[in-house]
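Missing here: one protein chain of the complex. Every other protein chain is in place.
For chain A:
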Amino acid sequence: MLFTLKEMVRWMRMTGFELWLHMISVFIFSIIAVLKYEDIITQSWWIMFIPLFACDGLNAYFCVIVFIRMCHEGDRRIGALRLLNSIMSIMLLTVFKYLLCRKLNDQESLAPSEVMAPLFILLQIVMIRACKLH
């Protein structure tokens, strides 16, 4: 719409494959979440969140593989920076999903602002990345 895939990759500092994985996981999660919301599925919210956590796990694994390959090719510094950048985003997203899951399970009386806190931090990182775009 407003961005091409290449521009999104440059902005988010993610590969196209990672973006695609995120979209697929959100798609599967949205279907399961609606089924749960409409009481067709009665399992815990932790099971509903499996696609999202699996996506984060796969993305983290992918980042580590890229880091190892970059180390083998001699780009250790660039690889470490890339890994740090990606792991930070993945961790913030995972924490957000974890808090959201706890909130939906009524395990803790978390306020929506507390659940959203990791997203706000991630948004600041995204803003810094946007400023670095040419």
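Here is the rule we use: contacts are C-beta pairs under 8 Å (C-beta built on N, C-alpha and C of every residue); 3 or more make two chains touch, one makes a residue touch a chain; residues count from 1.
One rule holds for everything that comes next: contacts and distances are computed from a predicted model.
Trainee: Considering the UniProt annotation of the chain absent from this complex, which name among "Transmembrane protein 60", "acetyl-CoA C-acyltransferase", "Peroxin-7" or "Trafficking protein particle complex subunit 2-like protein" applies?
Mentor: "Transmembrane protein 60"
Trainee: Touching the missing chain, which residues of chain A?
Mentor: The missing chain touches chain A at positions 1-3, 5, 7, 10-11, 16-17, 19-20, 23-24, 26-27, 30-31, 34, 37-38, 111-113, 116, 119-120, 123, 126-127, 129-131, 133-134.
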